[in-house]
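Every protein chain of the complex appears in place save one, which is left out.
Every chain is named by a letter (A and B) in the order it is written, and numbering of its residues begins at 1.
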Amino acid sequence: MVTVPRQRIGDVLLRLEGVNLAFGGVKALSQVSFEVREREVCAIIGPNGAGKSSLLNIINGVYQPSSGSVLFAGVVRRAMRPHQAAASGIARTFQNIALFKGMSVLDNIMTGRNLMMRAPLLSQAVYWGPAQREEIAHRRKVEEIIDFLQIEHIRKTPVGRLPYGLQKRVELARALAAEPRLLLLDEPMAGMNVEEKQDMCRFILDVNDELGVTVVLIEHDMAVVMDLADRVVVLDYGRKIADGPPDEVRRNPEVVAAYLGVATDADRQAVGAG
Amino acid sequence: MQFFFEVLIGGLLAGVMYSLVALGFVLIFKASGVFNFAQGAMVLFAALTFVSLEERGLPRWLALAATLGVMLLLAMAIERLVLRPLVNQPPISLFMATIGLTFCIEGMAQGVWGSVVKGLELGIPDTPFEVKGVLVSQFDLAAALTAGLLVAVLALFFQFTRVGRALRAVADDHQAALSVGIPLRHIWGVVWAVAGAVALVAGLLWGARLGVQFALSVIALKALPVMFLGGLTSIAGAIVGGLLVGASEKLAEVYIGPALGGGIENWFAYVVVLLFLLVRPEGLFGEKRIDRV
Partner (left out) sequence: MIYREAGQFRTTYRADQRIFPIVQDRVVVAALLLVAFVVVPLFASEYLITALLIQWLILSLATLGLNILTGYAGQFSLGTGGFMAVGAFATYAFRLRAPALPLLLDFALGGLCAAAVGVVFGLPSLRIRGLYLAVSTLAAQFFIEWLLTRVGWFTNYSASGVISAQRMVIAGVPIDTPARRYLLVLSIAAVLALAAKNLVRSRTGRAWMAVRDMDVAAEVIGIPMLRTKLSAFAVSSFYCGVAGALWAYAFLGTVEPQAFDLDRSFLVLTMVIIGGTGSVLGSFLGAGFIVLFPIVLNQFLHGLFGEGLRPGLLPNIQLFVFGSLIIFFLIVEPHGLARLWQIAKEKLRLWPFPH
């Protein structure tokens, strides 16, 4: 298991306090509070339907909490639009790959730079001059990310033609293109085989180590969570039931109960003996 | 005041006619997700076929049966030649295909039967009669009753028959319907045939009102805002939408029109529905689209 040197983790970057979210009569999240520190890797786990994606959606402004607050980079707000979240340094990937199928890999990643590009419409129509210089400058940055994630060989391929694993990587690249402080990953390894998972793990660690990006990820694979995460937050039926380092959380009886059902005496004896 | 009611009722009844055309749209959209732009052309084609067959000496009931048969054949041809090859395409492609279909049907209708305006006599007198001092057209009333009957029959059909149930399943989820063994292609054939029959009724009524001519398909274009107002998947919406559009259009033409130079019927319906959609983007009874990422 990778030991993470403690000193690289900084101050609190993200803090949720008493966040509630309800759709009609259904309570998706109840009084969820936790914090994530700069350069930490925080995993959110829990059974299906526990509200993990909703939590991510709240962090980046797709959903607005019915009550409670979100603090990010020193600014507290209850309601935020996704555009604002993106502008303040939050990027994310999605459970069901939300790439722009009609464009190439390069173009998709370039859309991630959209917020940083300034050339006005007329300048773009003329192209030669400031617009071209801007395009090339951003292309340079995007190529760095393409190098980093080793997808040079497919940069001109239309995204729709790529296999699933590569699409996930392109989505990660697009999120990184925005040079975020906080990266939200929604099941980045869903549907991958072992090699692909290992690759993705390595990339996520590299992103955190080399680029210093804080990562919050939703993941089901316990081995991945144990390896990657500095801290784990466990959700069940919209409530937070555990929060701490992976080892601690793994042994928490409530967590075990949520995943495996309530342990009977026979079970406990078996676990104790083994 | 009396005049107001006359205009209002006239508008409502005209609206019923719009509803009839919109009904055909809604049926097809509900069952196959295809926005059939060619519905108006189908109305024209049905009316033209009926009138031309009668002209050639067929007795009324035979002409009616023959036209119904022709509409059925048309439905099957459309299913086979247009829908089946396009089954995996995005909805916008299917919509554009129905635009092409519109041209085909219009060309066929006028090419085969000619483009001279024909009169259509349905045997319903157009003399108005009085209800509490308000003049109401007999014809319009008969049209409204027919439409009501049609809607009732369709509602019963959808609700209580096996085929109707299958249609509702298909409208909800193609894949799921397929996996319980509902023969998608047959269903679509049925739906287009029913839409064709509805087009025939609409064509007969409109044709009797205006004469059977090319302008019919332009009027059918008016059914578009009716449908969007009611919500694309709602039969009730098509009816209510038609009534609202018909009434507001007539009232606007009479009361606001003169101040603006007249002729506002051309665009009033569209603008009104547009403003309504801004407030409620899915229409009166439409389903809200929830996009999950």
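Convention: a contact is a pair of C-beta atoms (placed from the backbone, for glycine too) under 8 Å apart; a residue touches a chain by one contact, two chains touch by 3 or more.
Not measured: the values here are computed from a predicted model.
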Next on the checklist: Looking at the full complex, which residue from B:19, B:102, B:137 or B:234 touches the chain that isn't shown here?
Outcome noted: B:102
Item to check | Selected from A:26, A:121 or A:194 as touching the chain missing from the view | outcome: A:121
Item to check | Omitted-chain contact residue, chosen from B:119, B:148, B:183 or B:263 | outcome: B:263
Item to check | Where the unshown chain meets subunit B, residue by residue | outcome: 35, 81-82, 85-86, 89, 91-93, 95-97, 99-108, 110-111, 114-115, 218, 221, 224-225, 228, 232, 260-264, 266-267, 270-271, 273-274, 277-278, 281-283, 289, 291, 293
Next on the checklist: For review purposes, identify every residue of subunit A that touches the missing chain, sorted by number.
Outcome noted: 60, 62, 82-83, 86-87, 91-92, 94, 98-103, 107, 110-112, 114-115, 117, 119, 121, 124-127, 131-132, 135-136, 139-140, 143, 174-175, 178
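Here is the rule we use: only the chains that are shown with their structure count from here on.
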Item to check | Chain centre separation (subunit A, subunit B; CA means) in Å | outcome: 49
